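Removed from the display is one protein chain of the complex; every other protein chain stays in position.
For chain A:
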Amino acid sequence: MASGDAEAAAAFVRRFQARVFGLALSVVGDTGLAEEVAQEAFVRVWRHAATYDPRRGRVATWLLTITRNLAVDAIRLNHKHRSDPESLLRAMYAAPAEDPFETGPYGSDQLRAGLRALPLEQSRPIVMSVFYGLTAKEIADREGIPLGTVKTRIRRGLARLRQELGVTDD
């Protein structure tokens, strides 16, 4: 991947472009801006491929994390503050498309089910934090609820999602 080979680059982009653009669009809510973010994410990953450490996780995870970080930077820079997590949550609850490059759907079914089962008061701040890059303080200010309450709801929600994924402290 680090060789810069044109065919490898084309295969890489085709493999991930729907997921990268979809995530960018989910965060920024604007097609043009999402396109810029997604392109920059591919460029960053491609240029830094030599520094990628497989022990850090899958390439898709790395790419999506970079996409999310760039998208959050973009909404902050463009003052496109998001506070409408319900539509994103609905899209995440929905049955996903099959990933044409893998034998299964996008993402974890267990986690999707876990997210669906969470009370909205927990899933809402989780989405605002993870996808929109808002701090607990910013969420508290926007939602008009105490900071401690926001932190508790996020912590409890993430703990339940951890159980769905089978992550334990053992």
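Going forward, a residue touches a chain if its C-beta (ideal position, glycine included) is under 8 Å from a C-beta of that chain, and two chains touch if they have at least 3 such contacts; residues count from 1.
Definition applied: contacts and distances are computed from a predicted model.
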Candidate names "Cytochrome c biogenesis heme-transporting ATPase CcmA", "Putative zinc-finger domain-containing protein", "Class F sortase" or "Phosphate-import ATP-binding protein PhnC"; UniProt protein name, chain not shown: "Putative zinc-finger domain-containing protein"
Chain A residues touching the omitted chain (full complex): 4, 6, 9-10, 13-14, 17-19, 21-23, 25-27, 31-32, 34-36, 38-39, 42-43, 46, 57, 60-61, 64-65, 67-69, 72, 88, 91-92, 94, 96-97, 99, 106-108, 111-112, 115, 126, 129-131, 133-136, 151, 154-155, 158, 161-162, 165, 167-169
